[in-house]
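Every protein chain of the complex appears in place save one, which is left out.
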Amino acid sequence: MSTETGRSRRDLRRELHRHPEPAWCEFYTTARVVEECRRIGVDELHVGPDAIDAGARMAVPDEDTLAEWYERALADGADEAVLAQLRGGHTGAIAVLERGDGPTVGLRVDIDALQIREADTDDHRPADEGFRSDHEGYMHACGHDGHTTIGLGVLEAVADSDFQGTLKVVFQPAEERVGGGRAVAESGHLDDVDYLYAVHLGLDHPSGEVVAGIDDFLAVSHVLAEFEGESAHAGAHPEQGRNAVQAMAAAIQNLYAIPRHEDGATRVNAGRAGGGTATNIVPEEAFVEGEVRGETTELMHYMKDHAERVIQSAAEMHDCEVTLSTEGQAPSARSDQPLVDAFAAEAADVDGVDRVVERDALGGSEDATYLMKRVQEHGGLACYVCVGTDHPGGHHTPTFDVDEESLAVGIDALTRSIQRVAAQRP
Amino acid sequence: MSTETGRSRRDLRRELHRHPEPAWCEFYTTARVVEECRRIGVDELHVGPDAIDAGARMAVPDEDTLAEWYERALADGADEAVLAQLRGGHTGAIAVLERGDGPTVGLRVDIDALQIREADTDDHRPADEGFRSDHEGYMHACGHDGHTTIGLGVLEAVADSDFQGTLKVVFQPAEERVGGGRAVAESGHLDDVDYLYAVHLGLDHPSGEVVAGIDDFLAVSHVLAEFEGESAHAGAHPEQGRNAVQAMAAAIQNLYAIPRHEDGATRVNAGRAGGGTATNIVPEEAFVEGEVRGETTELMHYMKDHAERVIQSAAEMHDCEVTLSTEGQAPSARSDQPLVDAFAAEAADVDGVDRVVERDALGGSEDATYLMKRVQEHGGLACYVCVGTDHPGGHHTPTFDVDEESLAVGIDALTRSIQRVAAQRP
Amino acid sequence: MSTETGRSRRDLRRELHRHPEPAWCEFYTTARVVEECRRIGVDELHVGPDAIDAGARMAVPDEDTLAEWYERALADGADEAVLAQLRGGHTGAIAVLERGDGPTVGLRVDIDALQIREADTDDHRPADEGFRSDHEGYMHACGHDGHTTIGLGVLEAVADSDFQGTLKVVFQPAEERVGGGRAVAESGHLDDVDYLYAVHLGLDHPSGEVVAGIDDFLAVSHVLAEFEGESAHAGAHPEQGRNAVQAMAAAIQNLYAIPRHEDGATRVNAGRAGGGTATNIVPEEAFVEGEVRGETTELMHYMKDHAERVIQSAAEMHDCEVTLSTEGQAPSARSDQPLVDAFAAEAADVDGVDRVVERDALGGSEDATYLMKRVQEHGGLACYVCVGTDHPGGHHTPTFDVDEESLAVGIDALTRSIQRVAAQRP
Partner (left out) sequence: MSTETGRSRRDLRRELHRHPEPAWCEFYTTARVVEECRRIGVDELHVGPDAIDAGARMAVPDEDTLAEWYERALADGADEAVLAQLRGGHTGAIAVLERGDGPTVGLRVDIDALQIREADTDDHRPADEGFRSDHEGYMHACGHDGHTTIGLGVLEAVADSDFQGTLKVVFQPAEERVGGGRAVAESGHLDDVDYLYAVHLGLDHPSGEVVAGIDDFLAVSHVLAEFEGESAHAGAHPEQGRNAVQAMAAAIQNLYAIPRHEDGATRVNAGRAGGGTATNIVPEEAFVEGEVRGETTELMHYMKDHAERVIQSAAEMHDCEVTLSTEGQAPSARSDQPLVDAFAAEAADVDGVDRVVERDALGGSEDATYLMKRVQEHGGLACYVCVGTDHPGGHHTPTFDVDEESLAVGIDALTRSIQRVAAQRP
């Protein structure tokens, strides 16, 4: 890899870092990805609505939010023709290289950012070196700017190589809300993929370390319950109210009390809740936005079924209506051994790698699992790898940053692994 | 009144005091009432199933309990032929005197006792003078032995007078469980009553004082909720259970939280609750036995509707079934002024009365209200009076007793009032 | 009353209507009141911190809010010297007329507005005639603009009369949050008042009707509970969290379940509640902002004591801390008969009054009760009167408005009543 290439990768990552966009608002990012893919030269490019099953999107923000980010992207100089394709929150892209006979290999990277205000102190490199977030209150605090850069880097490296087969690089939106994985999976684009890699930077592994197989994804579902009752003056006519805050409280108490399960770990959290307008008004509206998780997809569904029943009954108990919606979801998944072996073998030879961990647990959730499951259900193999990077602050904190040297490590290790599995059909 | 009569009344009251019988088990008491009515000579006598609408009874005990008290009555020498009519918990009687043209006047007394162990110390007169309860654990702790005696005394006094019209004396079972009033009301026997009096001794009024109109009966309903879930080993298979104790707890918490009502006082109490069998078993069964009250019948129904919805939803919330039953009920009622006036006027002239209170509040519940409402709905008037009596212990306590001098006061005041209203149609 | 006076009153009321200010932000209003008092000519004028006990204020907004409204008042042309006295939310004023020997009579009016967006349709007179709120989102939707005008009108009328004695007109801030009454009461300015009137427009009484004695103020207390726990990742480390939302839910459920009280009506409402930041984070913070009420001050304190214990225990139950603050409070009170009689007698002769109601119930809360209690405790008499006014929308709704003809009715009836009680010492 030439220094030139290294510099341009760093520049690209920093440009993306300056333009963090939340779920389904990755207008600028998608437009830039498309531009880069065209520069590299690909055989097919599925953009926005062509890359996803739009009806399967979850956690799509409201029209006003979508319009606001669209305008920002336009103002920041994103390609107007591409943007037009993405209208209404249809972001993301899939780039395809067709290089003759051979297996179809997939690589999935995610592209969205978080609603976190980035640190602005001098010891935070993006602030110090001038590539801190342009969008105050939003930040690439989980490294997806790096992931996007790696995805483009692998695409370019494979394009320049003697790779035989088909490569599909997926630039997936809305991972942070576990809202995009299903839409990509249900697009069908991965149904012919034989081997799928997904990649994440960091995860508390330092620069120089890689993990060949990440497992123990907790299946997760985000649920929004909106209670509607009827307001009344709490002093004068308490009996005329139908109290949505009482329904909310009964729901919360009983959500946490869903029975534990012998088959493994379960989780539940009423992460956000609220309701009411004034001390003297019986609350008409309230909500709970929470999540359930399970060590397996079945356990997550066990929790979800119970949660929905608890919420419905809490509403009925206080004579309220409730609307339930799934705001995000992801199954659990497991990395397949042959792909783990291939990555471990290749990564060991990559410059800058000094330790290869075979497997490690995530213990959190990720909607790459939708893509992994889809591939596995169609007879393919899937594997989620981690490329260590020194990160000063933890993931999802204002001082998160990546060691830019790790970008090359990720690109090289993945490019080699993709070539290896395409060549020898593990 | 001759001393002879006074003595026999005292003897009768003491005999009844020795034979306290709970709701729908007043076999001995009913048989003795029938015997006395026959001695007095009445024109009609409706006994047991003929005095009540059997299907409208509430709080009927199980067959074993009924059979046990039936056997006790038999063993205590009650008339076997009368008992045979009462089988299956069909107790109570209505005695009718027909004395030519004139209004139909009713008098209601209640005849049942409580599950309380009577005091056995020397300062408790029934213990000291040998008429303490023969049925250990049961006691006439609310004066219904006196009420029954008054009912028979009035019947005899009116029979011996120049009264013109019809008198119906109701000996009502199961007042303590508010389980008998509805069955008498729905028998229809009171539908032609023009003026109805009901009477209670004591109520914290001393000997010498009477109250001409008792009001502010809280309407009440007793509700039994029986939850059924599914048991499971709590350590090995917690998810296989459907937890009736969780349903019970959710119900209790939310029952007390039914909104207050602008129209007046409401009450709720989960007076008894329980469930489960062992620490390591997810509870399959649980129950709540409680009550709701309201300052008006409407307020009671407001509470009852809410309570039933809370209980149903709590069951659903924990995937349990629930069976709801009404174990007792009584509306609220108000004493009509003309009857209050009549009683006040006559009572003032009765020997032993030194103070007449026009009206006072009960603040509790009583199912005489079913009878009062029935009469009022058919165009008649109704009034609930109180005859003060020095009672050493409070109502429903082991040291309750009545001043036997009050029996004559009650008989005289009621007899005079009945004659007055029959004569002048207030 | 000259037409001239009538027009200037209307203009003043409309000017105040255009400048609605919330609790403790009545900077413009106070400055205008001061200006008017000076024009009328008073003997003493207590402004801002001199009119209140600053430490007894409740529901004071944060510094930023105070500063923002201060700047608005300045921009709107309020007297800079007066404003300087009010800094930091020390609003309100007390004007004193000393007219020789005689009783001290007080009149209390309130001056604050509500956070409601005023209607802007043509059928809403303030919109149609150009005096709709200048402060979008805030509105005089309870008539305090009229009350302030009446207070100044009475001051001027009494000043121009042969009144003998002392008159104190209180312009009280922060009534809508029941946050200002205590601060005025504890200032001590009313301790020598012999007769106190307070006045309200409307209350569903039409133009032409007055009520001489308003009663049945529910005592009220506004409570804010802020729970603090500890956040944690809900999937990875659920046990590391201390869940403020669980504490909040347990508090809400049990607040509504505080036992009812035999002595009279009680109320409780968790009017606003909320907490948490994200679905996957165990919530660190949550709050409940609610109120308790009682038919008497004692009943309110019964509810408040229970509420505080419930909230404290709910916090402990989930290992959280909680900070409790009283955001507003008012006792109950009763209008004294001699003042009711005086107002009834005088109002009957006022032009435009066609019906005098002796007494009516408020059924809500008002912190004039603090002033009434203070006067009564110091041996004086107090009375709360209502001047009916046709109001198209209900109190606290966007279409509320007053019939400006009622202003003169209120001024005349109060002026005459004040003169009467000063003259004859009722």
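Labels A, B and C are assigned to the chains in the order they are written; within every chain, residues are numbered from 1.
Here is the rule we use: contacts are C-beta pairs under 8 Å (C-beta built on N, C-alpha and C of every residue); 3 or more make two chains touch, one makes a residue touch a chain.
Please read these numbers as outputs of a predicted model, since none were measured by experiment.
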Residue of B:82, B:252 or B:340 touching the missing chain in the full complex: B:252
Absent-chain contact - pick from C:186, C:319 or C:390: C:319
Residue of A:91, A:166, A:246 or A:266 touching the missing chain in the full complex: A:266
Candidate in contact with the missing chain, chosen from B:290, B:331, B:352 or B:410: B:290
Where the missing chain touches subunit C, by residue: 236-239, 241, 243, 246, 250, 253-254, 257, 259-263, 282, 302, 309-310, 312-314, 316-319
Missing-partner contacts on subunit A, residue numbers: 253-254, 256-257, 259-260, 262, 265-268, 363
Touching residues on subunit B - with respect to the absent chain: 218, 220, 222, 233-236, 238, 243, 245-246, 248-250, 252-253, 256, 267-283, 286, 289-291, 293, 327, 363-365
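The criterion applied here is as follows: only the chains that are shown with their structure count from here on.
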Chain nearest the overall C-alpha centroid of the shown protein atoms: C
Farthest-lying chain, centroid of Cα atoms versus that of subunit A: B
Gap in Å, rounded to a whole number, between the CA centres of subunit C and subunit A: 51
Centre-to-centre distance between subunit B and subunit A (centres being mean Cα positions), rounded to whole Å: 69
Shared interface positions of subunit A, touching two or more other chains: 236, 238, 243, 246, 250, 253, 282
